[in-house]
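Input: a single structure, listed below in structure tokens.
Missing here is one protein chain; the remaining ones are kept as they sit in the complex.
Presenting chain A:
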Amino acid sequence: MAASMCSKLKLACKWKKSKPSLHILRLCTQHLCSANEEVAEHSQEIVIPDRIERGPTDILRALASTVARDQTAAHYKYHDDPFFIPTSNIAKRSYALSKESGRKAAHWISNQYPELFEGINPADPQIPVLMPDNPKYKHEGATEEAVLERLDYGKPLVAYQTYQDCLAAGVKLSADARDRLLAILCYYNSQDPPLTEFIEENWYKRARERGVRKSWKDQGPADQLFQDMGDERTCTSYKLIIRGMVKYYQVEKAYALFREMQDKGFEVDLSTYNAILSIANFLREGNEQKLQLAKDLMLQMETQDIRPDLTTINAVLELLSKFGNWKLARGQSLSVLAEMKRLGIEPSLGSYYFVLMTWCKDKGPISTILHDIMKHIDNKDLTIRHLSDLNFFVAAMDVCHSHLCDMRLAYRVHRLVHRGNNILLLGDSFKQSTYYMHFFRLLCATESVEKLFEYYEDLVPNVYTPEPSVMMDVIRNLDANSALEHLPRVWSDMIMFDMTQREMLLTELLHVMGREKLDDTQLMERFGFIAWDIKTRIDAKLSDRTYKSPTQWTGEMVGDVIVVCLRAAMFEQAWEMLEALERQEHNILGFPSERVMQELVEACIEHADSRRAVKCITVSSEIGYPETPNFARQVACKLKLTDSERAQMIDIVGSDALESASV
């Protein structure tokens, strides 16, 4: 019995490619005891898999992969306390940067007064990152060891100083040591390396601060060192200085040195070719010439039998994407991709980013290439392979929104971003908010309120705080779908996001609230409270002299506040608004519309307040509305006026209008 079981199991294993089903496993364990010896006979085929090499953090990674980002909690750099959790974009930024600024202050103190930190609890062995930044060097004086030691401590400028001492003392450094010094100087552009522990600053740095501009230090230590080398320049020194110059956009000199290097007969390597390819855009005028240069460089590579890699291909694709609206570029970019496939190089997100940039130009024809790209990368766990990879998702969402206006495609991109660790490829804070801005604006433009709020609840405010333009779109979406019951929620979010002084937003919100009278009296009352809240907030900032650019009232806004207050049965507040309009005639631009005046007159009649009714008619005639005599007639019909009020009315609209009413 047991033997037959075992043979069955083996059969099953064969069929299922060594994946025995649970059922068979269970049967097997039942008979395992009795069949032990026979199993031993038949089980020579069991193969123990090779040991998989694990890194020290693999278990942590595996554990982390079981937990998703909690969208309802703030980022872990903020303290989990209502007072410490930021909601507006400006608070997020200032809190994170303040914390880092505190750490910087501590750094400064530690470096300024190193003696204070040595007495207590000296660590053994020393922990360099927790020590004041004044390393005790073993080697002193002008020697090669001293230069290299200072390099190891991450002090290129001190090392350069020691190198100069060596020069003065007539000590000659070996070629290898000089190349090492040159490498560090080139890599950091003859500056001390930036502190890597301050990550927030990098995260919040504006994209344009890192933009394309020449920042190479001409005649700086790197240049000087390279000149000092004279005839002893090695192939490596050329490669190093060219790559350094390319990194900091000293393009002309880099290319000149590249030619010099070739003339001297040094062998150019892959990364140097890649560097020169990446600046081909600046070396020639005109698209044809630029492309020709790139082709020449690649032909040279071929003659030297150098296989291109991802960086090479991305450099070419980047060049093609810079060509403006040039038809040839699109075809070329596809053939580069095909070439890539032939060479067996898997395109990275950056490659697709450049293809997108080539095909989907602002003023160019509509292209659906993103659909094809998505076919290739959908449902994949992506990793960063090239610096430009970080641009892809932002660009893809931008294309979905402004180029194609395709919500279904946007969902696909969004799903891909939120798969596994792909979100790490979304880039810094600026890119992230741009991505979500496009996503939400597209949602507002195409989706229903329910769908919009599904994503809104999920991502706002901890993952993303909407910009004013997005809030504007949300309000318009609510208006278009006549879902005004969500407006109070939007207003409370606007307060949280610190948008209570955005004139455009306030105008739009008041306008939507004052558009028409709804049957829902409770909602109308809440609108009244919101309008009054807006009014108090604007007035508070107007009277606060320290506030630089307060929102200015416009006649339209005043009118909307009046109307909303009237509908919320807040007659006194509405009247206060009208009086404010009269008081600050010179500060308020424009007037309330005729419709507003009509509603106000009707409200006065309803409250049987003849004094105020006459006042309304005065204001209305001062503005010059043609309907004023009509208002006067209504008032005269429905209210008892005193003689002086009647005289006032006659003054304004003339006796004819009133008499026709009394007849």
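To be clear about the criterion, a residue touches a chain if its C-beta (ideal position, glycine included) is under 8 Å from a C-beta of that chain, and two chains touch if they have at least 3 such contacts; residues count from 1.
We adopt the following convention: contacts and distances are computed from a predicted model.
For the chain that does not appear here, its UniProt entry gives the protein name "28S ribosomal protein S24, mitochondrial-like", which is one of "Centromere protein M", "Phosphatidylinositol N-acetylglucosaminyltransferase", "DNA sliding clamp PCNA" or "28S ribosomal protein S24, mitochondrial-like". For the options A:Ser101, A:Gln164 or A:Asn630, the residue in contact with the chain missing from this view is A:Ser101. Chain A residues in contact with the hidden partner, per the touch definition given at the top, are 79, 81-84, 86, 91, 94-96, 98-107, 109-110, 117, 120-123, 127, 130-132.
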